[in-house]
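Here's the structure we're looking at; comments come further down.
Let's turn to chain A:
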Amino acid sequence: GDDDNSSNDGTNDNGSDNNDNEQDNASNDGGEEQVLIFARGGDSESLDPGSTTDGESSRITRQVLESLLEFDKESFEVKPALANDWKVSDDGLSYTFYLEEGVTFHDGSEFNADAVKTNFERWSDPDHEYSFSDDGYVYSMYGTMFGGFKGDDSHVIDEIKVVNDYEIEFVLKRPLGFFLQNMAMTYFAITSPQALEEYGAQINENPVGTGPFKFVSWSKDDAIVLEKFEDYRIDGLPKLDKVVFEVIPDNASRLISLRSGEIDIMDGLNPDDAAGVDEEEGLELYTRAENNFGYVGFNTQKAPLDQVEVRQAINHAIDRQAIADALYAGYAVPAKNPLPPSYAGYNDDVPEFEYDVEKAKDLLAEAGYEDGLEIELWTMPVARPYMPDPETVATIVQANLADAGIEVNIVREEWAPYLEKTLTGEQQMFMLGWSGTNGDPDYFLSSLLHGNNVGSSNRTFYENEEVDKLLDAAKVSVDQEERADLYSQAQALIAEDAPMVTLVHSTPVLATTSAVKNYVPHPSTSESLAEVELE
Partner candidate 1 sequence: MQTPILEVNGLKKYFDIRGGVFGRKVGEVKAVDDVSFTVMEGEILGIVGESGCGKSTTGKSILRLIEPTEGKVKFQDKDITELSDEEMRQLRRNMQIIFQDPYASLNPRHTVEKIISEPLLIHGLTDKNERKKRVTELLEIVGLSGYHASRYPHQFSGGQRQRVGIARALANNPKLLICDEPVSALDVSVQSQILNLMEELRDEFNLTYVFIAHDLSVVKHISDRIGVMYLGRMVELTEKNKLYDNPKHPYTKALLSAIPLPDPDIEKERMILEGDVPSPANPPSGCAFHTRCPLAMEVCKEVRPQFNEIEDNHFVACHLYE
Partner candidate 2 sequence: MPETILELNELHTHFFTDNGEIPAVDGVSLSVNKGEVVGIVGESGCGKSVTSLSIMQLIPQPPGKIVSGEINFKGENLANSSNKRMKQIRGNEISMIFQEPMTSLDPLFTIGNQLREAIQLHNKMSKKEASDRALDMLEMVGIPRPKEVLSEYPHQLSGGMRQRVMIAMAMSCDPEILIADEPTTALDVTIQAQILDLMKKLNQEKDTAIMLITHDLGVVAEICDRVVVMYSGQVVEEGTTREILKDPKHPYSQGLIKSLPKIHEREQKLYSIPGTVPKPKMGVKGCRFAQRCPMAFERCFQEDPELYPLENNRRSRCFLYDDAKREVTENANADIRS
Partner candidate 3 sequence: MFAYTMRRLLMLIPVLIGMTLITFSIVHLIPGNPAQVILGETATAEAMQNLEESMGLNEPYAVQYFIYVQDLLQGDLGTSLRSKAEIAKEIWPYIAATFELTFFAMLFAIFIGVNAGIISAWKQNSWFDFLAMLFALIGVSMPVFWLALMEQWIFAQELSWFPATGRQDNRDPMEPITYFFVIDSILHMDFTRVITTLKHLVLPSIALGTIPMAIIARMTRSSMLEVMKSDYIRTVKAKGSGQFLVIYKHALKNAFIPVLTVIGLQTGVLLGGAILTETIFSWPGIGSYVYQAINYRDYPVIQSGILVVAFIFVIINLVVDLMYKFIDPRISY
């Protein structure tokens, strides 16, 4: 009796499942509703792109708002977007952008040069009426990328001139090598001034841009719903009628949901699951180009890590390939430079620190530590894309170094004190990483290793005047080849000094159902879904 019942239940369930599918099919057949569900691990912080640095936010604003320029689908090469052309003066102090005409925001207002100006002023001027600084809005990415804010000496933009409705000129105080890259960043996407007026400080929950999708609703920690913008400036796009960004914090749960067809795309696949997904019928595996690296940093000012031999020894003692294979299931490459390989100026000639315990021991002996030594390793308490499992990495490092005769004491700190204390140099060794945003080497090399940044983002306390000089020169040059060469030289110097163990560049993996077509993951983690289709 019992068995019969349960099988009945089974068929009933199947029946209703079929019904669901039929409904979906029906809507697909009719060519009407194409709804894509994109699942990710955490919710967005804010849908006002300028005021957040959060990747989960950019992912969505990328669909709703557009910047003057955009990156190529798979690389950081800049391409026209809202600006269909631009002109750079020879001295690199003036950039003129020619705007797309006849573009409207989702609220029906018109996109023009004034709108661009308003947005930039809003970010640069804390007293601007739409700056909302009283409501806690901070445009930190603007400050970082453009050297500060209005009134700061370091602020790079001197003036923004509206030439006419569709022509706008940025006048700089000094040249900035990656100005165009900046203009392509999702953080500097243009919001409708009318919407700024209308929503005020609530703009972060009501994004209004010119992008392929309109914002519909946001239920926190659950779903953000976007729908097709019928008047999108490119005909025929977007293909989808609706996009839902759903939050599923747990990686394993997300994969289960993907398998059962509840969602279409999932970000943040466990590298270990990738192989299975690749083989699985009905699922597709995607990889994102690497745009980050994780490292074990040395406090180069603190004994014994102030000795370059010790630093090199540690570099030799760590088995990067094993970490990459093990922790990232091969979806990572060992890093030899503090810059992802796809970047311009990546120096492939820098010699690797091959995994060699004996050599490490020799170097240690050279430094006077033939009997081994004891070092602290600070472990970050939170997972980051470049370091999905810091604890395990720490234990592996600990084990590796033990082989070379170095006893590692793992130190744990809360995230805030971790960041604070590593800035003041309390640590010996520490773990951290860096992710690219605008595809420019400067964002990696200067931030992490320029002597000026000691006390802010340079936590290795590495200061090398030569390196600093090279980086400074590259920053102001507008000749991309020259810049690449300068960065390449800098990398060679850095490698000799070994201020950090560059561990791996991780290649994030994603999975989709086979129905998803034309999906191209971008290294910045924010890709446009305008061309994506469901079969």
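Picked so that all candidates are chains of the complex that A comes from, given by their letters.
Assume a residue touches a chain if its C-beta (ideal position, glycine included) is under 8 Å from a C-beta of that chain, and two chains touch if they have at least 3 such contacts; residues count from 1.
Being a predicted model, the structure only gives us computed values, none of them experimental.
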{"item": "Result, touching chain for chain A in the complex among 1, 2 or 3", "value": "3"}
{"item": "Residue ranges of chain A touching candidate 3 (in the complex, touch as defined)", "value": "13, 16-17, 19-20, 24, 35, 37, 42-43, 45-46, 51, 53-54, 135-138, 140, 143-144, 204-205, 217, 219-223, 225, 244, 246-250, 252-254, 256-257, 259-260, 262-263, 382, 413-417, 419-420, 432, 456-457"}
